[in-house]
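Okay, here's the structure, questions in a sec.
Heads up, one of the protein chains got dropped from this complex, but the rest are sitting where they should.
Labels run A, B and C following the written order; every chain starts at residue 1.
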Amino acid sequence: MTEENFVAETTFPIRYAETDAMGIVHHASYIVYFEEGRSAYTRERGRSYAAMEEDGYYLAVTGVQARYKQSMRYGQNVTVRCWIDEMKSRTLIFAYELLDAQSGEICVTGTTKHVCLTKEGQIAKFPESWR
Amino acid sequence: MTEENFVAETTFPIRYAETDAMGIVHHASYIVYFEEGRSAYTRERGRSYAAMEEDGYYLAVTGVQARYKQSMRYGQNVTVRCWIDEMKSRTLIFAYELLDAQSGEICVTGTTKHVCLTKEGQIAKFPESWR
Amino acid sequence: MTEENFVAETTFPIRYAETDAMGIVHHASYIVYFEEGRSAYTRERGRSYAAMEEDGYYLAVTGVQARYKQSMRYGQNVTVRCWIDEMKSRTLIFAYELLDAQSGEICVTGTTKHVCLTKEGQIAKFPESWR
Partner (left out) sequence: MTEENFVAETTFPIRYAETDAMGIVHHASYIVYFEEGRSAYTRERGRSYAAMEEDGYYLAVTGVQARYKQSMRYGQNVTVRCWIDEMKSRTLIFAYELLDAQSGEICVTGTTKHVCLTKEGQIAKFPESWR
């Protein structure tokens, strides 16, 4: 598998605190699941995001979009798939699929757009080590 | 002001719990602010969303998108502006602007897309009383 | 009213995101309401907590306890009452009551215990300006 199509995958139980009065996962919780996908991505690529922050760089989120196809519930495990959809010198797009771990049904899809920031909050080129 | 361009507005302090280790509001928290804008919208139009649920109808979220222009911090008050961007018989799009209440700077914009569900989870036309 | 028995009060609508699949406010959300009470307390005493952090001091939480007497729901407004229960040179206890704003019924009570930390994470005496 080449670097270009590397897909990180992580699975965890849905938390009760993430549900809402409709009995399903609240739509903002899926955005946090996306972030868990990004964390898994960086861990699996051999560098944690925490280590990146220690270098003085932050991955700021400039946009998010999600499509909810099927609601999820407490009692299910969610599998998050995350990959890089587009990488330019100053912007990065991650794409996501959230699946019911048992059935494999895709419940939510989405993307997040990022820029690289220095500690001082300036937009910078992604450091070589991130590529 | 006609019904078509009614804009609900609500202002509240940013909560410490909504920030993250970057020192700014976590990007998923803004999605919750959007929802507060929808709640304000239905309250200001004379019907609470809670009352709608009692009628047996739910407003399910089928999509969300947000653009983060300026980060917000604990200590600021956020003003949420919310209006209906598009209403069809079975789908509804709300649009949002999140502003720093003091400076008036627009920090986040976005939309959410909805369908009307019955208690049984079936997609339905929006009841007359919601229009 | 003397300083000793000053009670801060703030009221806001319960958010849909704070409910869970039982249809009620999730028990961890009340802990965030407590924090909103502390924020209101410092604002009403003429100094925001944000300003305190700018001085290089942090109010770390070392303990929390809550008693849930009556569940709350989306559609209600919650009133948070917060006061200082005990202040020593190095520890501080805040107490809380959460009420249904309409009926005045007390739904949740609790306390949080704090120490003052410097930026470097050392326990310090509370600065004069905090007293």
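To be clear about the criterion, contacts are C-beta pairs under 8 Å (C-beta built on N, C-alpha and C of every residue); 3 or more make two chains touch, one makes a residue touch a chain.
It should be emphasised that the depicted structure is a prediction, and the values quoted were computed from it without experimental measurement.
S.K.: Could you please point out the subunit B residues that touch the chain left off the display?
M.R.: Within subunit B, the residues touching the omitted chain are 16-17, 19-21, 23-24, 26, 28, 73-74.
S.K.: List the subunit A residues touching the unshown chain?
M.R.: Residue positions of subunit A that touch the missing chain: 12-13, 15-17, 32, 35-36, 39, 43, 48-51, 73-75.
S.K.: List every residue of subunit C that touches the chain not included in the displayed model.
M.R.: 21-22, 27-29, 31-32, 35, 53, 58, 60-69, 71, 112
Note that in this section only the chains that are shown with their structure count from here on.
S.K.: From the centre of subunit C, which chain's CA centre is farthest?
M.R.: Of all the other chains, the one whose centre lies farthest from subunit C is A.
S.K.: Since subunit A and subunit B are copies that touch, just let me know if over half of their interface numbering is common to both, same, or not, different.
M.R.: Over half shared, hence same.
S.K.: Where the centres are mean C-alpha positions, what is the separation of subunit B from subunit C, in Å?
M.R.: Their C-alpha centroids are separated by 26 Å.
S.K.: When the centre of a chain is set as the mean of its C-alpha atoms, what distance in Å lies between subunit A and subunit B?
M.R.: Centre-to-centre distance between subunit A and subunit B: 23 Å.
S.K.: Which positions in subunit B are in touch with at least two other chains?
M.R.: Counting only residues that touch two or more other chains, subunit B contributes 32, 35.
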